[in-house]
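The complex is shown incomplete by one protein chain, all other protein chains being positioned as in the whole.
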Amino acid sequence: MDVTDLLQLAIYGVVLGSILTLGAIGVSLLFGILRFSNFAHGDIMTLGAYAAFAVVSTLHAPVWLALPVGMIAGALVSVAADQLVYRRLRRTQPVILLISSFGMALIIRSLVQLVWGPQDRSFVKGIDMPMHFGDLMVSPQQLWILGGTIVIVIAVHLFLTRTRMGKAMRAMSDNMDLARVTGIDAEKVIVWTWALGGALAAAAGVFLALDTRLTPMMGWSALLPIFAAAILGGFGKPYGAIVGGMIIGVASEMSTAVLPPAYKPATAFAVMVIMLVVKPNGLLGARR
Amino acid sequence: MSIDLSGLASYGVFLLTLAAIYGVVSLALNVQWGMTGLFNIGIAGFYAIGAYCAAIVTTPPSPSHLGGLGLPFGAGLMVAMAVSGLVAFFVGLLTLKLREDYLAIATIGISEIIRLVLKNEDWIGNGVRGIAGIARPLSANPLVYLAVVLLVLAATYFAVERARKSPWGRVLRALRENELGAQAAGKNIYRFRMEAFVLGSMIMGLGGALYAHFIGFVSPEAFEPVFATFLVWVMLIAGGSGNNKGAVLGAFVIWVVWSGTELLTNQLPADYVTQGSALRVLLIGVLLQVILLRRPEGLLPEERPHVGASPASSAEAEDEA
Partner (left out) sequence: MSEHLLDMQSLIGGYGGNDILKGASLTVAQNEIVVIVGPNGAGKSTLMKSAFGLVKIRQGAVIFQGEDITNMRPDLVVRRGMSFVPQEKNVFPSMTVQENLEMGAYLRKDGGAAQQMERIFEIFPRLKERRKQAAGSMSGGERQMVAMGRALMLDPKLILLDEPTAGLSPLFIEQTFERIVEINKLGIGVLMVEQNAKQALEIAHRGYVLAMGRNRFEDTGAGLLANREIAEMFLGG
């Protein structure tokens, strides 16, 4: 294990970190406003990936064109789940929503499996030649993932700071009651938050599938590192999620230098636990 | 399908035994969630610990895994409970002072890691090949084992019900419903929650041990970890969280429903049979949502000494508000 190998792992870590970041931003936005951890987030990722896969495999469209379709699917399913179930449970304790989202995760996962079958799938057929930079290798997919994440994160940033709805989301996240007496239609903002969170999850799912493969379990398996990233960034703070995602991604990949790769999720979990003990409010700042 | 009475009877015994084991685990979750409001979705992890402990302690010595120690059934149950409780203690140490979501996330984390370790560390439990040859106590006769399981279920029920009615249980309820009030009354919230969490997890370990002896074999994938956890949640909520009778009733009802869905999916055209389990999970997932929306207090609502909101029934309380 020399420096090159470690750098190579760091590159993989940034790629994984990009995927986790997209997932964690959504989880964090939803938590900020609804005060509950959405356990169906991983399975929305899976769904988005499969929806994009359907476009790629039936229309032979390129992945970058299928990505928005996947994101729309993720947004629609998230909003539907909210309107059918979560909306009616919102006035109870957040923990009831948590149980419900856990059930929703299984519903979505079984639907994916019923439609697309339990077997693995892949976006890319054959092996694309990786590009060499000195001794380091990067595959075209990985560059796509990184570039796509940067574009999406910038878009989300502009949305949150420049648009009326984006600012309303931040206001709701800051103080729900005040937002309501300010005249913000809470229900409408919540629906848009689900749509945004779902779309981001779906994008994360498409990227994860590009990096690895599509399986009905792919999103659920990513949920733990995503929560770890969101917690690291300070739950409810979308910008913190970027930092959290990168740290967890790099730490997980680097851990394979000393541990079997199967323990990647365990590394994410260990980082999260250390974080919870040392700085329970997240790396950035300490609200409450 | 020809009607085979002895086949039907042995299926019935099989069904009842598993339902009773789930009853034990459902009671355990009721201690954590129903009585205390602690959100554990790593049930499968504690269940797996219990099952592996029973296997390691009671099977004869083997080079392919830790142990076996060849000790009797009772020793296996003890060790299963002790180890589950110890793991729960450490999880609690890290998370019980934090917001409830963190406990939820930490519990799936732990159960995922337990599964990873069991799968990858061959020396503990023979990796993916698992441990076979876990004997039933007294006799191999399934009827005898059903009696043993029912006995354990009854003992667990009385112990948990007694705990619920004790001053300790009343403090838990007070903590759950109005944390600040109870804190003002000078109670150490953290200690009570820790006790409930550890106790519940020990009982989950007990359930896992019973399962191992019934099936005779454990492996990392044997319990479909996520699903085992989910099913127990549906059982408790359907039965009535906070109510021990409800917890047991829910386990039996949902286990019968769950097993019934198998008969249903077996009727599907051959092409779809492989998809049967996904369809069944879908049905149970939908059932949970319907219960949460329509009857959040469950079949047997919590008996409460005074008016107030419980985690499961606050939907209605809020609506009246």
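Letters are used for the chains, namely A and B, taken in the order the chains are written, and counting of residues starts over at 1 for each.
As a convention for this text, a residue touches a chain if its C-beta (ideal position, glycine included) is under 8 Å from a C-beta of that chain, and two chains touch if they have at least 3 such contacts.
This structure is a prediction, so every number in the text was calculated from the model and none was measured.
Visitor: Kindly state which of the options A:D5, A:D120, A:D135 or A:D185 is in contact with the chain not pictured.
Guide: If we include the chain that is not displayed, A:D185 is the one touching it.
Visitor: Which listed residue (A:R87, A:R170 or A:R213) would be found touching the missing chain in the intact complex?
Guide: Going through A:R87, A:R170 or A:R213 one by one, A:R170 is the residue touching the chain not shown.
Visitor: In the whole complex, what residues of chain A lie against the chain that is missing from view?
Guide: Here the touching residues of chain A are 164, 167-168, 170-171, 173-175, 177-186, 287.
By definition in this document, only the chains that are shown with their structure count from here on.
Visitor: Could you please specify the touching residues of chain B with respect to chain A in the complex?
Guide: Per the touch definition, chain B meets chain A at residues 37, 39, 41, 94-95, 98, 100-102, 104-106, 108-110, 112-113, 116, 119-120, 226-227, 230, 233-234, 237, 274-275, 278-279, 281-282, 284-286, 288-289, 292-293, 296, 311-312, 314-315, 318-319.
Visitor: List the residues on chain A that touch chain B in their complex, please.
Guide: That would be residues 31, 36-37, 39, 84-85, 88-89, 91-96, 98-100, 102-104, 106-107, 109-111, 113-114, 117-118, 216, 220, 223-224, 227-228, 231, 235, 260, 262-263, 265-266, 269, 272-273, 276-277, 280 of chain A.
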